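All protein chains but one are shown at their positions in the complex.
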Amino acid sequence: MGINRRDFLKQGAFLLAAASQAGWISKAVTAQDEPMIEAYPGAGIETWKCSVCRLCPGGCGIKVRLVDGRPVKIEGNPLSPVNRGGLCPAGHAGLQVLFNSDRISTPLKRVGERGENRWEAISWEEALQLFYDYLLKLRNEKTPHHLLVLDGESRGLQKRLLERFLEAYGTPNYFNLSSQEPSSLPFLLMHGRKNTPGYDFQNTRFILSFGNDFLDSEGPPSRMAYLFGELRQNPGRNRVKIVQIDPRLSTTAVKADRWIPLNPGTYGALALGVAHIMVVEGLYNKTFVENHTFGFEDWVDNKGNSHIGFKTLLLKEYYPEKVSGITGVPIDDIIRVARSFAENQPGIAIWGRGVTNHSNALFSQMAIHALNALVGSINSPGGILEAPPEPPTGLPPLVQDKLAQWGSAQSPVFQYRGAKLPATMESLAYLLDNIQSGEPYPIEVALLIHTNPLFELPEKERFQKALEKIPFVVSFSSEMDESSIWADLILPDHTYLEKWDLDYEVPQLPFTQVTISQPIIQPRFNTRHIGDVILSCARLLGGSVQKSLPETDYRGLVQKEAEALFRSHRGFITSGQFEDFFQSFLSRRGFKYQEFATFEEFWEALLKEGSWLEIPQPVSDLFPRLSTPSGKFEFFSQTFYHQYKALPHHVQNVLKSDSPLSMALSKGDQAFLPHFEEPNVNGDSIEYPYFLYPFSILTLFDGKMANRPLLMEMVGFRRNVQWDSWAEINPETARELNIRHGDWIWIESPRGRVKVRAHLYPGAMPGMVYLPLGLGHTASGKYASQKGVNPNDILVFDYDPLGGSIARNSTRVKIYKASVA
Amino acid sequence: MKLTKSKSWIILFIGLLLIVVSVTVIARNDEVKQPIAFNHKKHVDNNVPCNFCHRLYETTRAAGIPSVKVCITCHEDVLYVTPEKAKIQTYYREGKDIPWRRIYQAPDHVFFSHRLHIQKGQVECKQCHGEVKTRITPFTQQTVPLKMKYCISCHEGVESIDNPYECIRCHH
Amino acid sequence: MGYDPDEILYKPIEKPSPVFWYTVAGLLVIIGWALFMYVRQLYLGLGVTGMNQPVSWGFYIVNFVFFIGISHAGTLISAILRLSKAEWRRPITRMAEVITAIVLAIGGLHPIIDLGRPDRLLNIFRTGRLQSPLLWDVTSITAYFTASTVYLYIPLIPDIAILRDRGAKPQWLYKFLSWGYQGTERQKHVLERAMNILMVMVIPIAVSVHTVISYIFSMTLQPGWHSTIFGPYFVVGAIFSGIAALLIVMIAFRKVFHFEAYLKEVHFRYLGNLLLIMSLLWFYFTFSEYLTGYFGHEPFEMRVFFYKFSGKYAPYYWGMVMCNFVIPVLILSFKKTKRIPGILIAAIAVTIGMWLERLIIVVPSLANTRLPYPTGIYVPSLVEWSLLIGAVSVFVLGFVLFSRFFPLISVWEIKEGRETSVKEVSERLESYLPDTESVRY
Partner (left out) sequence: MPRWGMVIDLDKCTGCGACVAACKQENNVAYNTPEEAERGRTLSWINIMTEVEGEYPHLRVRYLPLPCMHCDNPPCIKVCPVRATYKADNGIVAQIYPRCIGCRYCMAACPYTVKDFNWFEPQWDPEIKKTTNPDVSLRPKGVVEKCTFCHHRLIKAREQAALEGREMLEEEYQPACVETCPANAMFFGDLDDPNSIVARLSRSPRAFRLMEDLGTEPKVYYLSEGEKII
């Protein structure tokens, strides 16, 4: 049967139509054309989109599985150099961020009193006008530095944009709350570098961890887990040894080869004790210490004053008996740690929140870092590496007008009054004090960017009072939280799964990587990208601000930056199969270098594969000159010394009289050497006999993740606790207090008390009580609110006056059984 | 007359039974009314390929009920408007989809894949949907009762299926 | 009809006291409440109970085992006594059989109450796996229920005929149920044959029922369950609790209906002896069960063991030992205490004790998982308590209703006893004795 012409034409038309329709379908499916999905229920068309997880600073690459345009699962992106396909439990809860009944769906303006949580929905135009009016007002009044930004999440491009905006606007007050801890200050003082360096865990053979629970709550969790797996059980390589020094049997301590519990806050002493043994037994790297360090031996400055060296200090002050007395660690253990650390090289000494949560944090960190220098693990494989270079930028050069220049040059509001120490003395504590007193200048507009200080900080009343002093507070939160209810205006940001962004500031990586964040689905609510808000403000402000940020929308900016990556001809997009270790895949050429002719190809590949990676060239000069005054690693921090000496006398006097530095200063040179300071303790030891030790958990981090049922259900999955806080107590201690497992107890500090269930755990040190952070929300959605307790409610606001970190582990408490109620 | 009392009980019981039975029988007759008097035969006769409308059956789990946008590609002419065509155009204009009533819907706990049956199993449409090609009215009820028994009856004879009783193939 | 010496036996049927109605109404209220609770459970799901993840079985299974256990009272005792021609059985058998029938129905319902999806109950027949001990149960309980109802009904026929002839109301019921029984020789003969066959059949069925129930537990690998003596252990426990329940019922109805003339001290003494024997036997089984477990000292077994001995379940465990062994043995060993009040106390103690025993078997093994699972402690909820009380009420109601329509003491057996037994027994006795002629020789 032949086909006549008519039929042929008809069929042709159908086929044409079909072809065009087919294209339309795939478009429809990816564009989430709702009626189309309805018309094809259960088609099960699967698509994957790469993005980046923004729930913690880890920066894991993710792939989101979409079925019929509906996101159903987040998985790790195997091509991401950070996590290599793994994903921690929090990452899996990402969809519950996107789909959450507590999201803010539209800009809100406060109608009631502050903190009353009564709002009026307004349009974006109105909201932006309101915001812009305030920004303009500050510039018109020639006080742009009265703008303060508190940022809890921004990284990568978003942070770059914000910093750029603030510089062009003219304020130095950009405070990153998420980078509060662990501080990078010791690197500045001893290394001459401000940013956190890269840790070469891949090649290390020994990790001496001081209070760094890196398997649970510190560092990029998926990356650390991946490394742990590789380092511990990998045929063909030595099993890395891990010693965890921590008053709590944390996950890392459980998985470590050895857990050494010590008295809280005495990390510095233990590190110095270990150093003492190494020096006495001659176990340190003598060549390195001789050639590349400063201040190990006694020395004489150019004015002829003699100074004591680190060695002398060690030998005199930190003999094992004394250290053992301070730390409670048996002498044998100190010796054994010192010997095995020296034997298993390259090794690395790291510290974490356990250390920075004390008022003596800075000196403890310096003491621990000194161990790295003693074994020569500075800028050497398996040790601490130079921080990788930042990715290139596509932003035009910064343009600042006079006002902006003047404003940016003002001393930031978070610095200690009058103390012009460029590196030290920055702290939230000073920020609060300064806002409160209006000195040196008042803050008039504050932006809260995905941060919840009212929940995360001890003594929230202090923050609340500071907020009350600020006439206009804007929150960019996508969900209501304890801090946002104190704001005047809420400009809801997209969730990270609806956002364009580039992410590249993952701490501790020894390589540069850029991961693209692309919207998985169209924004579900009437929210707006914070970058777009800033860009439109820049546009409205005009002048130099607009010149610095000429882009009109954030997506364009992302593309510009990506183009800069492409044009730089550095790095490559990760693709194909990964080899296990960077070193090995460099040598084996396991990487596929993709060449892209045009930016469009590059862009497509970036969207498809997710990450761009640049591995730093192997250093030819094994130990380059550091940017310290001596050009070497400094045991005796000349940076610090000079800064201090340059201070006006009245400030010096203040420091001598009312800060913990005073003790050290009275001891002369010790103040600039790694040494042990007694940590501050709040609460009388007789009335409050127990130490409260709050700890972070992987599932909740700082508490932002609490409104996810998935994570609340597995909040204490290793302890069989769900949806609730638990207080870990040693069974022996509990017996003395007549507390049984599961009893309700009160934990009372000088600041207040909380009621929580006792959890007897042999891993708890006697005399301590451990509480998880991140629970106990009061205004944070239906899954998080009124579940568990917030240890911050009873913590005393204490801090390291030099390093600035909040000293969370300095509160003493008493425990007693709650009467049955 | 004590027996009448018991008899009345029995009559009542039988009456109730009858009501229940008739209600179930009526309820089982679940014919539905479709919004448009769709004529499969006409479309087939006009050489419209199956996958023009049901465009997913070869590639995905679902067969795909065409959305109004698919219908309108052919039925947008306004010259010869039949009442049925007018309905399509109205739906399209209003931006609504045709409210087809689904007849063939696997329950939530059954996972059926059209493409596997069509592509690998070489099953013809009519095996489950009856003679579609000659049908001049829209479906108002299942032509073949799609119960598990029916699935099994087919699977039992097939060589390439190693175990027709593997429950988790379809229930997961 | 002239004067009937057993007039008092018809009294509850022909002249029911108003107390009957109050009792029925009261029980109906309780049952209604339980029913409401059950409907609520049906609607909401099994979550309304106190069961949880490791303890996935609770009161319902305990009650199931317990009630099925009690059902052994009846048929087994009456069958054995009939079979062994124990003459003192005559006033007891009926009550025992009634217990069996009612309690079996209640017990048999419990697994259904326990189901998460009772709507899919028929799956058991549609796609049942005969390999599952649960299905053996279904089979044996059904068989036992059928057998024991028939076994209750057949000896009841002559009594129903008597009632019909006496003109008791409702006449249609008796007419219908008496099956045209006129007491002819042939009818008597057929009835006797039927009874004899059933008597023999019912005993193995009854034994099998509780053995199979014990298999539900012992066929698994769980510590504390995986035991070979569970079959006989359960059967002994079942008969034990059955006798106790029978004693309670006898004492109660003796008091209510003034059956003192029929249920005499001697009956209680004999049954008391039986209870004592069973108590000792029960102790023997318990002892060997736990002693062997203890000697093996398998760690998981020991966890369960100590959970019962000194852990959370110690009060129940020692309570059970008190109730099942110490109290009955002390009471029943001494003539002084072996009187009706004492026996009543012992019987109640044994009933409670046996219920506790079922609890102790079911829950601790589940609560002590082999892995460090978040151990949930089992706290029964209001629903479960309500249903337990409801089940007991159904039992009482069933008994009360039965007593309203049928004589609780087998009238014809009493009559037969009066008329023929004395002669028969003396003949039988004589046949036991050594032959006088051979002695002379």
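Some notes on this structure:
Labels for the chains are A, B and C, by order of writing; each one numbers its residues from 1.
By definition in this document, a contact is a pair of C-beta atoms (placed from the backbone, for glycine too) under 8 Å apart; a residue touches a chain by one contact, two chains touch by 3 or more.
If you're wondering where the values come from, they're calculated on a predicted model, not measured in any experiment.
Though it is not drawn, the left-out chain touches A, B, C in the full complex. For the chain missing from the display, the contacting residue among A:N100, A:Q345 or A:T628 is A:N100, taking the whole complex into account. Set against the missing chain, the residues A:P261, A:P388, A:P507 or A:G774 yield one that touches it, A:P261. The missing chain, though absent from the display, is touched by one residue of C:R120, C:K169 or C:R193; that residue is C:R120. Check A:L79, A:L128 or A:A225 against the missing chain and you find that the one touching it is A:A225. Residues of chain B that touch the chain left out of view are 107-109, 111, 113, 115-116, 119-120, 162-163, 166-169, 171-172. Where chain C meets the missing chain, the touching residues are 44-47, 50-57, 111, 114-118, 120-121, 123-124, 126-129, 131-135, 138, 216, 219-222, 366, 369-376. Contact residues of chain A toward the unshown chain are 42, 44, 67-68, 70-76, 83, 85-93, 95-96, 98-101, 215-216, 221-226, 228-230, 232-233, 239, 241, 243, 249, 251, 254-255, 257-259, 261, 336-337, 340, 698-699, 709-714, 717-720, 722-724, 730-732, 761-766, 787.
One rule holds in what follows: only the chains that are shown with their structure count from here on.
If you average the CA atoms of chain A and of chain B, the two centres end up 56 Å from each other.
With each centre defined as the average position of its C-alpha atoms, the distance from chain A to chain C rounds to 69 Å. Residue positions of chain B touching 2 or more other chains: there are none. Touching chain A in their complex are the following residues of chain B: 46-49, 51-52, 55-56, 60-62, 64-70, 73-74, 95, 97. Taken in their complex, chain A has these residues touching chain B: 7, 10-11, 14, 17-18, 21-22, 24-25, 35-36, 38-45.
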